[in-house]
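Notes to accompany the following structure.
Missing here is one protein chain; the remaining ones are kept as they sit in the complex.
Every chain is named by a letter (A, B and C) in the order it is written, and numbering of its residues begins at 1.
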Amino acid sequence: MTVTQAVFFLLAAFTLGAALLVVLATNIVHCAIALVFTFFGVAALYVLLDAEFLAAVQVLLYVGGITILLLFAIMLTSRISARGVKIMNEQAGISALVVFAILALMVFANLKGLVLAAAPLPASYATASLGRLLLTTYVLPFEVVSILLLAAMVGAIILAKREREKD
Amino acid sequence: MKLVVLVPLLPLIGVLINGLFGMKIRGRAHLVAVSASGLSCLVAFVVFFRAVGGRTLDWDVYSWLKVGDFVVPIGFLVDPLSAVMMLVVTFVGFLIHVYSVGYMHDDRGYARFFTYLNLFMFSMLVLVLANNYLLMFLGWEGVGLCSYLLIGFWYEKQSAADAGKKAFVVNRIGDAGFLLGLFLIWSTFGSLKYAEVFKAVDPGLGTGIYTAITLLLFVGAMGKSAQLPLYVWLPDAMEGPTPVSALIHAATMVTAGVYMVARSHPLYNLAPFSLEMVAWVGAVTAVFAATIALVQNDIKRVVAYSTISQLGYMFLGAGVGAYASGIFHLGTHAFFKALLFLGAGSVIHSLHGEQDIRKMGGLWKAMPITSWTFLLASLANAGIFPLAGFWSKDEILFNAFRRGMTVPWLLGLVGAFLTAFYMFRLFFLVFTGSFRGDAHAGHHPHESPPNMAYPLVVLGFFSVIAGLIFGFPPDHGLYHRFVAPMFEAAHEPAGAAAHVSVSFEIGMAALSLAIALLGIGLAYQFYIKRPGLPSALADRMKGVYRLLLNKYWVDELYQAIFITFGKRVCTFLWGVDSRVVDGAVNGSSWLTVRLSLLSAWNDLKIVDGLVNAIADVIQGGSLSLRRLQTGVIQNYILAMALGILGMVVIYLFLFP
Amino acid sequence: MVPLSHYLILSAALFAIGMFGALTRRNAIGILMALELMFNAVNLNFVAFSRYLPQTMLQGQIFAIFVITVAAAEAAVGLAIVLGLYRNFKSVNVDEINLMKG
Partner (left out) sequence: MEKALERFYSVFAEWGVPSIVPQLIVMLVVVSVVILFISVSVMFMIWWERKISAHIQVRYGPMRVGGWHGWAQSIADGIKLLLKEDIIPAGADKLVFALAPMVVFAAALAAYVIIPFGPNLIVRDLNIGVLFYISISSLTVVGIIMAGWSSNNKYSVLGALRSAAQAVSYEVPLVVSVLGVIMTVGSLSMIQIVEAQKRIWFVIPQFFGFLIYLTAAIAECNRLPFDIPEAESELVAGFHVEYSGMRFAIFFLAEYANMFTVSAIATALFLGGWHGPLLPPWLWFLIKTYCIIFVMMWLRWTLARLRVDQLMNLGWKVLLPLAFLNMGITGLILVIHG
């Protein structure tokens, strides 16, 4: 087992553990904090995959943006003392079964069906080429996503704004 | 050279600032707008002198639209033609910005006005500097939009709003032609970039396709440049503020059509029929509009018809293949026509909105600067030696004659005579004699403030010297040495262009000068010497007078043909609909009612019984099925997950 | 080196965990978190494929960027909806909100 593999397994265990905590923790704030760790784990995996820019974006957006948004929402809607409340609904059992089945199928398909390059190709990665691609070949999706963001922003503001008292 | 990007960009920045913060800065909007246009003008000068130095630029800044192999760049083209146009647009535009500061100073929409003005500058510069047809079209539509916004600037006024709409609709007709022309260019040459299109121009394709393209483009030019029969919007456009009339409807936007024809000259050169068409439309428009101008009583409308007439000359020039002369006339015309409008605006301003020349007169004393500059502009417009208009107009007429277009040439001469007459009719009525308005106390006419007067003086200066400096000797002046090489090929196809002696050229010039002087003399006779004569003549020739006063009833004609007729057709169709079709429908409905009564019994007793039985079963079933819709979203997700699971199983194991 | 299938299995597991969360959490914000986990799993797949597959030219990473952007938009709108829910129902538990019940 090489160092890279060791690092990979460590990271994988860390990420999965944090993810499980996200789903299973009783306190929603703990979930959010576990989510931060998951994001960090995934970011580290990106680094392992030579996608440093993406790792930085992952941390910037997920940790700096989405998690903080989530924490805001949690603080606006929950109380610290809200403990001992049921966190899962009634369908937990059957859900676990279904999810486990799907996971099993995915792993099966992966082990059986994929005979792809086992070793990674030589890394040809540069942030610059990523930027160039985004502004040339993928400029249309880029613009579409920009418009989507704008629409989301407007939508979020309108949804979150308190309705004026009707006179 | 790449500085050229700043030329349209600066006005755009002005638009952004004034458009976004106009409500905040209100009275200081002109600081932004005037400095934006002034800087733009400055940069334009720099670029222009580099272009004079012989450098051209065809620069794709970046690709704007890219769909398959359809690629349109945002790109700039600086060559003599666009450099001259750019200079005219920025320079006249800048002066008019300055003038507007005084003219609009107490208007409620001050910032809005400057926003539009800058937006117009931006669009016009995009139109002029574009290096492909689509970007030109963007500018083309941009100026159309600004024209609409500015004509309807005082939108509380019904007539202004209507005039704006009219301009918009009439222009759309032309634009449709232009757009079709673009489609045709794209499908023929596979590109919209000038450089590529003109390189791909090949006489071997036959004249048909070129004639089609150029005629379609010319339809666009007719709309924008107010030529017969699409000229009707321009006189009404005078509802807008006067600086707008000067900038858009005299000096720059309306010349876009001429520019476009000149820009497309490689295409026109291969379509002799189109060229002839352009020349004829131009010549006829020149005379037609001039005759209307003879009898109009609104000071701005006289100038407006004069503009249409002068645009006709430009097209005449382009149509006989003398593109350079057409553009030259465009440039000189920009100066003196802007001056005329600004002078008219100055008069209107000092008379507190009075526009009827019958209520003016004797303003010479009160407004010396306006009067002098107006006189210079009138002389220039009438084509008096050695003012600017003389050189360019004479060149067009001379070229028309030389290329064997005798009838258009004659029409041009008639137009020149009429021009001189109506210009001086206007001048005498407004500035000489005695004041005929109701001069109630304290409201005496007065000279305009300096920031309105200075642009008048500057424009007056250029109206005097522009022709002499740049256009002498005719066809070989400074201007021609700069621009004409572009159109080198254009001089050939007319064929009949025989070489003529210098003395003949001078004779021609003298002829047109004499005709113009004759017009002025006649005006002098009519309005100074024997003031009773005009009305007597009008009485004598009542029919003609009314014909002209009502502008040949063209508006009414359009109303009758396109609108009333359209309405008639619709009414008729409605009648057919309501009588014949509805009758048939009603008849059949009666029949149906009887039949259906019969079948109703059948339905109620037999079919319904069956249906109800089924419904009962379904209702019973759905009552239990309804429980499935729990309203809890996670149940649905679970169902989805199960579905996915099923699908995966199917694809993995059943149909691998 | 780490073979591609390791990454794929890891991302499958992450996806499954996220899915389980989305199916079972009562708190709407918890569901959103679970959704983010699923997005991350998908992104991991994209990036891994763009690293391991030939002739991909970074498409995987580009798509991951788009997914992240869409996820950000989704989180913003989703949380706004949660706040709206909280205002109207004084609760963010989705199983207590069943106005659409048949």
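A few points about this structure:
To be clear about the criterion, contacts are C-beta pairs under 8 Å (C-beta built on N, C-alpha and C of every residue); 3 or more make two chains touch, one makes a residue touch a chain.
As the structure is a prediction and not an experimental result, all values here were calculated from the model.
For the chain that does not appear, the touching partners among the shown chains are A, B.
Interface note: of A:A56, A:I94, A:V107 or A:M153, the residue touching the hidden chain in the full complex is A:A56. The chain not shown here is touched by just one of A:L16, A:I33, A:A92 or A:A109, and that residue is A:I33. Seen from subunit A, the chain kept out of the figure touches residues 3, 6, 27, 29-30, 33, 36, 52-53, 56-60, 63-65, 67-68, 71-72, 75, 80-81, 126-128.
Subunit B meets the missing chain through residues 2-3, 5, 9, 61.
Everything below uses one rule, namely that only the chains that are shown with their structure count from here on.
One simple way to say how far apart two chains are is to compare their mean CA positions; for subunit A and subunit B this gives 55 Å.
Residue numbers of subunit C whose C-beta contacts span two or more other chains: 19, 23-24, 95.
Of all residues in subunit B, those touching 2 or more other chains are 632, 634, 638, 641, listed in ascending order. Subunit C contributes residues 1-10, 12-21, 23-27, 29-30, 32-34, 36-37, 40, 43-44, 47-48, 50-54, 57-58, 61-62, 64-66, 68-77, 79-84, 86-87, 92, 95 to its touches with subunit A in the complex. Residues of subunit A touching subunit C in their complex: 2, 4-5, 8, 12, 15-16, 19-20, 22-23, 28, 31-32, 35, 38-39, 42, 45-46, 48-51, 53-54, 57-58, 61-62, 65-66, 69-70, 72-74, 76-78, 86-92, 95-96, 98-100, 102-103, 106-107, 110-111, 114, 116-121, 123, 125, 129-130, 133-134, 138, 141, 145, 148-149, 151-153, 155-157, 159-160, 162. Against subunit B, the residues of subunit A that register as touching in their complex are 89, 91, 94-95, 98-99, 101-102, 105-106, 108-109, 139.
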